[in-house]
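My structure is below; once you've seen it, I'll send some questions.
Only one protein chain is missing; all other protein chains are in place.
Right after this comes chain A.
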Amino acid sequence: MLLEARELSVSFGGIKAVDSISFAVEPGEIFTIIGPNGAGKTTIFNLVSRIYNPTGGEIVFDGRPITRVPPQAIARMGIARTFQNIELFDHASVIDNLLVGCHIRSRTNLLADMLFLPVVQRQEETFRRKVEEIIEFLELEHHREATIGSLAYGIRKVVEIGRALALEPKLLLLDEPSSGLNPEETDDMVHWIRDIRDDLGVTIIMVEHDMSLVRRVSDRVLAMESGRIIALGAPDAVVSDPQVVRAYLGD
């Protein structure tokens, strides 16, 4: 098991956003969490990336409990994420956004940086090479220099995934990768997600609303409603599960 949640709970002032949820994600899996608005999907992401503190239960990543690990240390353990509404560094170029993704591998200190010692120079070249690999992988060559603020929404989504990949993570959390994308861009996204798993061997957990995308890429799907699990299993089975249909459409 790469990631395991054991009876995970969190409540915000009496409302149980996540209510005693247990699931396990295997290495190399594409695991999707679905559910209507307010079901607690993003809350699970925020629990795994340690932005929220769980009120109960435990999260184990790669054999180590991470329930008490500070949020900034999560990236170093090999968990990268994207955000529902894109959190890029808007005033920087695509290259710089990807370079900053290499930050956890930086071994230089302030003084060395200030003098730009040869060791910093070599490190920068290594990072730059890595960034170029990602640019090639995600076909971002045309946008290298562009400031994030000037890019189309769909491209920003890809850049954000690129930045997460620059961390060389074991686990990638994608929060609604297709939101705000047009059908062609969504098709591309299906390919990126598959390629990330197949070529880079990164395990993916994603939250997604687009059922066609969910069916096409997921290995397993977890459906939630009001903080509880209502179905877990193969995508087609979960999506057509009567309880899931009811959760989305009502009675």
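Heads up, the rule we're going with is that a contact is a pair of C-beta atoms (placed from the backbone, for glycine too) under 8 Å apart; a residue touches a chain by one contact, two chains touch by 3 or more; residues count from 1.
The rule we apply is simple: contacts and distances are computed from a predicted model.
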Task: One chain of this complex is missing from the view, so tell me which of "succinate dehydrogenase", "Branched-chain amino acid ABC transporter permease", "Lactate utilization protein C" or "NADH-quinone oxidoreductase subunit H" is its UniProt name.
output: "Branched-chain amino acid ABC transporter permease"
Candidate in contact with the missing chain, chosen from A:M1, A:I15 or A:I51: A:I51
Task: Among A:K41, A:R81 or A:R197, single out the residue that touches the unshown chain.
output: A:R81
Field: Option from A:V100, A:V190 or A:L232 whose C-beta touches the chain left out
entry: A:V100
- prompt: Which of A:A73, A:L200 or A:V245 touches the chain that is not shown?
  reply: A:A73
- line: Had the left-out chain been drawn, it would touch chain A at residues 46, 49, 51, 71-76, 80-81, 83-92, 95-96, 99-104, 106, 108, 110, 113-116, 120-121, 123-125, 128-129, 132, 145-146, 149-150, 153, 163-164, 166-167
